[in-house]
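Of the protein chains in this complex, one is absent; all others appear in place.
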Amino acid sequence: MISYVIRRLLLAVPTLIIVALMVFFLVRLIPGDPAQIMLGEGADPSAVAALHAELGLDKPVYVQFATWLRHVVSGDLGTSITTGEPVSTLLITRAETTGVVVLISVGLATLIAIAAGTVAAWRRGGKLDLAVMSGASLILAVPSFWLGLLLLLVFGVWLHWLPVVGYIPFSEDPWSAMLFLILPIATLTISESGVLIRMMRSSAIDVLRLDYVTHARAKGLAERTVLSRHVFPNAFAPTLTLVGLTLGRLFGGIAVIETVFTLPGLGRLMVTGVLSRDYPVVQGCLLFTAVIYVVVNLVVDLLYPLFDPRVTVE
Amino acid sequence: MRKTIAGLILIAAGVGLGLALVHPKAPPTGSMLRARLNADIASSDPGMKRDANTDAVLLHVVEGLVALREDGSVGPMLASGWTVSPDGRTYRFALRRGIRFHNGAPLSSADVKWSLDRYLAPDSHWRCKSDLSAKGIAAVTVINTPDPDTVDIVLDRPAPLFLATLARLDCGGTGITHRASVGPDGTWLYPIGTGPFRWGEWRHNQYVDLVKYDGYRPLPGGTDGNAGGKHALVERVRFSVIPDGSAASAALLRGSLDVLDALAPNELGTIAGAPGIMQDSAMSADFYGILLQTGAPVLRDVRLRRALSLSLDVAALTRVVTHGTGVPDSSPIPAANAFYGAAERVLVKRDLATARALVKASGYRGEPIELMTSHSPPEMYDAAILVQAMARDAGINIQIVSLDWATQFARYSSGDYQATMFGFSARMDASQMFGVLIGDRATDPRKVWNSPQAIDLLHQSVVTGDRAQRQQIFDQLDAHFRSEVPAIVLYNTRRVTALRTPVTGYRSWSAQTQRLWNVGLGNSR
Amino acid sequence: MKRPIHSLLGFGLVGALLVVVLLGLVWLPYDPLAIDLDHTLASPSLAHWLGTDEFGRDVASRAMLGARISMLIAIQTVVISIVLGTALGLVVGFLRGWTERVIMTFSDALLAFPGILLALALVAVMGSSRHSIVIALAIAYLPATVRVVRGSVISIREREYVEASRVAGDSALYTMWRIVLPNALPPILVLATSLFGWVILSESALSFLGVGVPPPLPTWGNMLSSARPYMYAASWLSIAPGLCIVATLLGINMLGDALRDRLDPRDN
Partner (left out) sequence: MSEQLLTIDNLRIKAGDRVLLEGLSFAVAAGERLAIVGESGSGKTLATRAIPGLLAPGLERVSGTIRFEGRELTALGERGLRSVRGAGIGLVFQEPMTSLNPALPIGVQLAEGLKLHRGLDDAEVRRRSIDMLARVQIANPEACLSRYPHEFSGGMRQRIMLASVLLLEPRLLIADEPTTALDTLSQREVLQLMVALTREMGTALLLITHDLGLVAEYTDRVIVLEKGVMVEEGETAEVLARPKHPYTAKLVGSLPRKDGDRAPIAPDAPAILRIEHVRVDYPGKAGLFRAGAPIRVIDDVTLDVRAGEIVALVGASGSGKTTLGRAALGLKPLAGGRILFDGNDIARLDRAGERAFRRDAQLVFQDPFSSLPPHLRIGEIVGAALRHVPGLSAAERRDRIRATLDDVGLAGFEDRRPHQMSGGQRQRVAIARAIASEPRLVVADEPVSALDVTIQLQVLTLLQRIQRDRGFACLFITHDLAVVEQIADRVIVLEKGRIVEQGPTDAVFAAPSHDYTRRLLAASPALALTETLAAQQ
């Protein structure tokens, strides 16, 4: 298994290099100058030039890339142009926020999907199925940030149940942190559950057609046992793949939710990084999310045999 | 194999949960006043790596020799007073006695010299270094400390704006810090100043906490700009970073914020009339408008520029985009400025007939004119839409180029545009307000107005100390500006601050900065 | 299973949308670009069914025009993404070998790029315009399209009728175009309907982050994002475009489901 993991990680290297190249040149293609932005509207041109030199932005792009890559390989992602913090520190603190929100949301959404999807498949064509599928379709149609705003309006502003803004790092005080994270997590859980419910339902329908389900029933097993022991593990495998893809996507992609709830997460770090042309931050973030993407997919592949022993990781 | 994986997952989950439970909660002590920043501060080093938020926060911690008063004039701060030599080149400051830094060290002239030398050092990025150089208003030639309570600063030429420059917010108020603010290797640690609050904790992108400085020695009197008597009335001040305007209003309404400064005009509707919320406001000494490239095709013709100006209903536009908070203005000198006289007060009125005639005379045939704008601030975006709609009535075809702020700024800085929406933040001196427009485009592409006459008048305004004479110069500049139309000024903003009712003593200021000294929480939570 | 209620609702919603778009071509209640500074932020009334926005523009008219522009963006993006994705996926899935490895490595790299950020950066590079949004979104969704098409082509490639085409002496190009592609179409069509919905969502998210379609043309996305500050004070401003998006996506998704049910061989 270890050799498999190593092989997979090595195979990901070209992908990561392409990501690094793309992001490196893409951010530099965007008009706008980090030094100028930092020094502001009335800055002296010589000060801008000096800052350029200090940041190494006066060198040819390929030299900058080589330097950056060399530092990355030695574990140094550089420092943020705007805040002067090490990018790695920024990434770790921000990834914690995003990670907590994404992991909990996707976890909850998966649980909801397993229950709702299996039951809907089991009662296929019935009222329950219709209700579940209508709900899932509706969820798919709602823009997540709009949902977030509505939740914020209702629970934060009208009902005063939950704080509207603010953040406590999870690692500092998980219980208080959760208070701030309930709404974002609820938003993300709802909007991600739609796809997962549909996926779970359709694979459960496929499994319910198979002989071993009939075989299990023919042994006299109760429906609950049939669903939990024979349908669920087999129907879950394809959903697991989707969960992996969702996780990989969300790690870099909840900028909009983070903006609505003002969470200091990775997505917002990237967006503000792009908007302020903070090259090291954008590069670091994208490399980080790409690595996460690769790792999450690897983990999913390692987990897969738990649900489908036919698949072996070798 | 299966078992191993399952085991590993369980262990990982357990460790994660365990870690989550270990950290105890640290409750904040004492009363805390919570304010908002729309972006994180750039650094904790005054005037070095900065923006308006940075200035605002750091001026609670550090103080300069002099400080801006409420009316834009310069008053004493760490210096109890000063004298100027007859040749206008030597300034002698007498330091106030008994002042101590936050680390307990007494303030001496050596500390002042150390700070100023650091600002003026060759490798410093101090915002105002170029102003105090040969190219600027005057270069500092030498700083002397004849005794611990006296500082002499010698300039290479007389400079009436020298003190005003030292007091400028964007210069970090030329704040004096203790040398322990810098580590042994020369890197900046955190500011050890003399202000009413000392540096607390900076959580990047989350908040900056300042803590009451018990050893502060206030000047007599009440709030007066950055000068005057300052009293820390709360134990702690927290500036929370909340980039999103709607989120900030929601936070105020929810009670998670006490002071919401620089309320976006389009948030006013949300805040107005909400129970438990008050407002305070002040005119800002800024201006927002349209910069026109007088060298660009089509706009090269002054008749078209005038036509554009005449096509706009500035009053209506201001009312809508600033939600009634702004003041329509046609002069680069803002209404809050002392030099805003009778001439400057005259507003350009919408005159579609004349505008159409001018358009016709210029031979313009509906060629698209690109107007650059961004969402920073959001009103500029709205204003562009209205300018487009109003100019359409005069037969001028404007196409909006919507960019992100960084791109717009880059193109502004290189002069790469036909027309752009743009705003200039408060500068307390009228010369500085004109200065953002006037200059030689060849050497500084940011300048839109390279008329030699204007350049000359601007220079005169800087070297003259006499008020009446300066007013006359500014009136001339203003008249010239209105006939040449290198830019169209639209309005000055009003800085609105929303407060929760327990908050007492807050005063808005035209210098566009929030001040949380002399601000209390009526009934302590 | 057939869900007649769902597909009926889908047809109804999409039909209504088409009627609105077509009606908007010939008639709109007001000029959607005309400002009226004396009647800003008016709540819904008989004169303005959905109220007016912060510049006194009629929200109903803007929503109608916005429907057209949002649709146009979605259609253009879907067409570009599907055509390119199908071409690439077909070649890659049919030929395999090093072509596949190279293209899929690039595709994976793009996939590892957060989509909305990629679009944000691309729009920033190209400047904000309708075309750059279409191009940026098409590129952002390309890898997903390539993956789906490739997957379907790979499974079809193993069918015996593809081998039969080879036995008959057909060229690879002919087999790809005439035999594989027509059979790979059903999942591509289903993907296209999903993509349509995603694009509308992404366009609104891009607007929300400040790089949407530039004014004065309305899209549901930029209407929603400019309504955001008035969420509490003038809620109708965000509710109208929000509901438009929800209704459209609901309709499209349900049509997609109906299509999927029809094309699913298991149910026939």
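Note that the chains take the letters A, B and C in the order they are written out, and that residue 1 is the start of every chain.
What we mean here is this: contacts are C-beta pairs under 8 Å (C-beta built on N, C-alpha and C of every residue); 3 or more make two chains touch, one makes a residue touch a chain.
The structure presented is a predicted model; accordingly, all values stated were derived computationally and were not measured.
**Student:** Who does the absent chain touch among those shown?
**Tutor:** A, C
**Student:** Any idea which of A:L150, A:L221 or A:V291 touches the chain not displayed?
**Tutor:** A:L221
**Student:** Residue by residue, what part of chain C touches the chain that was omitted?
**Tutor:** Residue positions of chain C that touch the missing chain: 159-161, 163-170, 179, 182-183, 268.
**Student:** What chain A residues would touch the chain not displayed?
**Tutor:** With respect to the unshown chain, the touching residues of chain A are 3, 6-7, 10, 124-125, 210-212, 214-222, 225, 229-230, 233-234, 307-310, 314.
Criterion: only the chains that are shown with their structure count from here on.
**Student:** Between the chains shown, work out who touches whom and classify the graph as line, ring, star, complete or other.
**Tutor:** Topology of the interface graph: complete, with all chain pairs in contact.
**Student:** Count the C-beta pairs in contact for B-C and for A-C, then report the pair with the higher count.
**Tutor:** Per the contact counts, A-C leads.
**Student:** Taking the mean of the C-alpha atoms as each chain's centre, how many Å separate chain A from chain B?
**Tutor:** 37
**Student:** Based only on mean CA positions, could you tell me how far chain B sits from chain C in angstrom?
**Tutor:** Averaging C-alpha atoms per chain gives centres 43 Å apart.
**Student:** Quick one: report the Å distance separating chain A from chain C, using the average Cα coordinate of each chain.
**Tutor:** Averaging C-alpha atoms per chain gives centres 22 Å apart.
**Student:** Return the residues of chain A touching two or more other chains; collapse runs of consecutive numbers into ranges.
**Tutor:** Residues 30-32, 149, 157, 259, 275.
**Student:** Can you list the chain C residues in contact with two or more other chains?
**Tutor:** Expected reply: 124, 210, 228, 231-232.
**Student:** Using the touch definition from the top, list the residues of chain A that touch chain B in their complex.
**Tutor:** Touching chain B: residues 1, 30-33, 36-47, 50-51, 82-85, 90, 93-94, 149, 152, 156-157, 160, 163-167, 170-176, 259-262, 264, 268-269, 272, 275-277, 302-303, 305-306, 309 of chain A.
**Student:** Under the stated contact criterion, what part of chain C meets chain B in this complex?
**Tutor:** Of all residues in chain C, those touching chain B are 33-35, 37, 40-41, 54-55, 124, 127-128, 210-211, 214-216, 228-234.
**Student:** Which chain B residues qualify as touching chain A in the complex?
**Tutor:** 1-2, 5-6, 9, 19-21, 23-26, 40, 42-43, 49-51, 125, 127, 129-130, 170, 204-206, 240-244, 246-248, 250-251, 253-257, 404-407, 409-411, 413, 424-425, 436, 444
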